[in-house]
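Heads up, the thing below is written out as structure tokens.
Only one protein chain is missing; all other protein chains are in place.
Up next, chain A:
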Amino acid sequence: MECAVDAQSLISMSLMKIHSSRTQRGGIKLHKNLLVSYVLRNARQLYIKEKYAEIYRMQQYEEVMAVCSGIQELDPLEPLEQQGAEDAEPEQPGRAALCGEESRAAGGREPEPPEPAYYRSCCMEDQFSQNCNKTTVLDLDTHVVTTVENGFLHQDCCCAAAAAAAPQCAPGAAARKRKVDSAGCSPDLEEPADYTAGRKRLKREECSGADCSPDASNISNLISIFGSGFSGLLSRQAELEQVCSKQALASLGAWTRAIVAF
């Protein structure tokens, strides 16, 4: 009678329910779908927290290893660029997990707006290449959908951090988002909404094809896409993510500073 109460199975169950409700007689039941979306949000929060914790642990491990190997390889007579380059490598994952504010403060190198750059830097890392997939990512803040080549694990990390980071590191964007929320139907919201609806439809078609059991990569993609809806729920979710990610970010920052200082 008991079923596995893990976030991933709940997410897939909830998405199935939403999907099948579209073909139910009598039309979509608003109340039921709203309740399902709450479960989805709760499960997603836990899923992201778990993933974040896992990535944090992995990054800690990687950084420790990198620092150790850096210590061994580092010749005091090496030119600074090399040191800088080696520093950059371990620094990258650190920056990847940090919000854009810190990266802006670090060197002011802002060739692109923080979120897309941050996605790309994250993705180019080969550390997690064993889990790589071509995947679509929705920027929860700017509602821009991008397709990236590598790393599905990152994407959840990015999404979460972006959602969490948005209020802190991109105040302009956050203000824009908030304004959009309060104003209601704004033009830039409608366009990505159509686009995400299109992607949702695409995802659904793929899923309802041969095998309707979404695997892990589909789940994370659908989460990203679904993240655009029910932003009233998301704002609360973002607060929670802020709380948990702040702690993680704070400790990561300490590590990065330690590496840079060294």
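Quick notes on this structure:
FYI, a residue touches a chain if its C-beta (ideal position, glycine included) is under 8 Å from a C-beta of that chain, and two chains touch if they have at least 3 such contacts; residues count from 1.
The criterion applied here is as follows: contacts and distances are computed from a predicted model.
Missing chain, UniProt protein name, picked from "Proteasome 20S subunit beta 11b", "COMPASS-like H3K4 histone methylase component WDR5A", "Protein pelota homolog" or "Serine/threonine-protein phosphatase 2A 55 kDa regulatory subunit B": "Serine/threonine-protein phosphatase 2A 55 kDa regulatory subunit B".
As for the chain not pictured, it touches chain A at residues 1-5, 10, 13, 17, 25-27, 29-32, 34-35, 38-39, 42-43, 46, 181, 184-185, 189, 193, 228-233.
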